[in-house]
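Just dropping this structure here.
All protein chains but one are shown at their positions in the complex.
Here is subunit A:
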Amino acid sequence: MSTAYMEAALLLAGILFMLGLISVLIRRNIIFMLISVEIMLNAAGLAFIVAGTRWVQPDGQIMFIFILTMAAAEVSVGLALILQIYHQLKTLNSDAANVMKG
């Protein structure tokens, strides 16, 4: 894999990560925040794949499978929490979930 491809792929991963981060910061809807976190996770996964291809090592793909597994687990917990928040507060606005503030 040439260096030019790798740089482009890493740039793509960086852009994806920044997009996810920015939408986590600006979105109020808690489901969109969850989706944005998924985007960030996939950006990180992409970076791993690129690195694994560059050094011709399987570690990158192994890490990606880990990330997928973890994302599945995280989404199941996250969705359960979102359901609970919706039941309790009748809204998906994350700013409304501030009853435990200091």
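Quick notes
Methods note: a contact is a pair of C-beta atoms (placed from the backbone, for glycine too) under 8 Å apart; a residue touches a chain by one contact, two chains touch by 3 or more; residues count from 1.
Definition applied: contacts and distances are computed from a predicted model.
Among the names given as "Oligopeptide/dipeptide ABC transporter ATP-binding protein", "DRTGG domain-containing protein", "NADH-quinone oxidoreductase subunit L" or "Nitrogenase protein alpha chain", UniProt records the absent chain under the name "NADH-quinone oxidoreductase subunit L". Of the options A:Met6, A:Val24, A:Ile67 or A:Leu89, the residue whose C-beta touches the omitted chain is A:Val24.
Counting the whole complex, the residues of subunit A in touch with the unshown chain are 21, 24-28, 30, 33, 94-95, 97-102.
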